[in-house]
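Omission of a single protein chain aside, the complex is shown with its protein chains in their original locations.
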Amino acid sequence: MDFWFSYIALASIYVLLGLSTNLLVGIAGIFSVSQAAVFGVGAYIVAFFLMNDITSFLPAMAIAAVCCIALNILVTLPALRVSGDYFVVTSFGIQLLATAVFTNWTDGTGGANGLPGIPPPDLAGKALEESWQVVLLCLGGMALGCLIFWLVMRAPFGRLLRAIREDELAVAATGKSVLRAKVSAAALAGAFAGTAGGLYATFLSFIDPSSFDLDASILLLTMVVVGGARTLAGSIIGPFLLLALPQILTLVDIPTTIAAAARQLIYGVLLIAFMLFRPQGLAGEKL
Amino acid sequence: MTPYLQASAVEVSFGGLRALNDCSFTIQQGHITCLVGPNGAGKTTIFNVITGFLKPNSGSVTFKGQPLDGWKPQAIVAAGIARTFQNLRLFVDLTAVDNVLASLPGQTGEEPLAAIFRPFHVAAAQRRRREEALAILDRVGLSARSGDFVRNLSYGEQKLLIIARVLATGAELLLLDEPASGLSSGALEDVMALLRSLRNDGKTLLVVEHNTRVVQKIADDVLFLHQGHLMAQGSPETIVNDPALAEIYFGGAI
Partner (left out) sequence: MLALQLLCNGIVTGCALGVVAVSFSFVYATTKIFHVAHAGVYTLGGYVAWSMLGHGFPTAVAVLTAIAAATALGALIQGLLYARLERRKATHLVVLIASLGTLAVIQNILAAVYTADILRFNLPWGAEVFRVAGNVRLTMTQLLTVVVSLVAYGGVMWFSNGTILGKQIRAVASNPFLAEITRLQPRRVHIYVMAIASALVCLPGILVPMDFGLQPYNGITPLLTATIAMIAGGVGSITGAFVLAIVITELQNMSLLFIPGEWSIGVTFFIFVIFMLFRPTGLFAAAR
């Protein structure tokens, strides 16, 4: 039972992250290996506010979302200004820098040991102590995220983003601002990542830098690639499938010392295989 | 009286190559002006300069007396100038009507906040805009194909759709890059009729065209560009019948 609770809660959180990465990579077409960094910032902010009893859960989530929106815009602006390839450097740099901050800024983040004892989320003054309550909260967050993604993609904004993905120059020629649309997509991606971070911190009640490192960013990218770019279905399928993978690996009796490497190895193989043979993923559109 | 559109001494060079060389001309409102000249004369380059895709090394373009120096493409569209591309650049994975919708200005729900917080309002507004887009498709004679994906349209239909898309921007001065090239004679007549009717509706057109027969039929005024420089300007008859220009245009080709 506990296993299913935690699987569903984590998968819900990762669906939010999948939506976030999909908005950035699939829809805005910006290569990113730093979404886990933004996710981490959201998690640490919510943890900080709740552990120091500054605000209750929802205001803390709102603050985290706003900070992550700002951060994501700041992070992606160079990608929109300079040539796309240079942004690869920015993205790697930001992810490595974020890991350095999470690991070395001991006063703020607890360093490599992480932050234990994050209080459970609360709604309307009542703490959600039971695990099923938190699972419901995560599911609710996921549902809200999916609804927002669906609304946005069926609105003119979604059509504009699709047009941009096909031909930026033609969009500019019709008098629309490509930059503005991409910044909006990045902002929305930031809000999703920040919210996911807050849910993650309160669900696990413990966070450490290893959840928000480069490998985590690669996992997020793999989820979008496997599920499929630019669709709601793809953003849901990817996380649910890939989070089941570690469980499957435990059945295959791999020595625990190399389990982490084996997992990342599989992500790498999936990235290559899907790019070669099925760039649209299981349920997406072409990248 | 201020000229409608005026290019003054526009210079553009790529590396060592001079694409536009002291290029100056004016265009009259309500006319179809055809831009002719041999390949590499700088016809598309002048489009790029007027629409803000290319910054000239020197010289400037004024529209109704207002200099467009340093304007972004979207500001120029908002001012009333829109263009097409020679290779169309339609959104091939969208339907015909969505191609037009994507070019209509000022839509509610074109940024995420409205889309999230006012979904019903956005949906209602979209229904109205869709009517508008269908009317534009009807204008170019494509209403029967509105729901079809661009990749399923014939080449002639795609060329009509690109005109629908540029009309959707609401611009009054339309720069059309070879709207009639590669068309069968029937489709050619359709396009020419459409261009003339657009002019009669008050649009001003600047058209790149190679086919002298088309030029003679639609143009009120012709600009002859050669090596990035305006060689001659006049009525279609004078330009087409000028032996010196014909020598430049067809020289060596026949």
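The letters A and B name the chains in turn, as written, and every chain counts its residues from 1.
One rule holds in what follows: a residue touches a chain if its C-beta (ideal position, glycine included) is under 8 Å from a C-beta of that chain, and two chains touch if they have at least 3 such contacts.
Everything numeric in this text was worked out from a predicted model, so none of it was measured.
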{"item": "Omitted chain's touching partners, listed by label", "value": "A"}
{"item": "Which of A:46, A:65, A:138 or A:221 contacts the chain that the document leaves out", "value": "A:221"}
{"item": "Contact with the hidden chain (one of A:58, A:100, A:147 or A:244)", "value": "A:100"}
{"item": "Candidate in contact with the missing chain, chosen from A:9, A:25 or A:183", "value": "A:25"}
{"item": "Chain A residues touching the omitted chain (full complex)", "value": "25, 29, 31, 33, 78, 82, 84-86, 88-90, 92-94, 96-97, 100, 103-104, 214, 218, 221, 225, 257-258, 260-262, 264-265, 267-272, 275-276, 279, 287"}
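One rule holds for everything that comes next: only the chains that are shown with their structure count from here on.
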{"item": "Chain centre separation (chain A, chain B; CA means) in Å", "value": "42"}
{"item": "Interfacial residue positions of chain A with respect to chain B in the complex", "value": "148, 151-152, 155-160, 162-163, 166-167, 169-177, 180-181, 184-185, 187-188, 285"}
{"item": "Sites on chain B touched by chain A in the complex", "value": "51, 53, 73-74, 76-78, 82-85, 89-94, 98, 101-103, 105, 107-112, 114-116, 119, 122, 126, 129, 165-166, 168-169"}
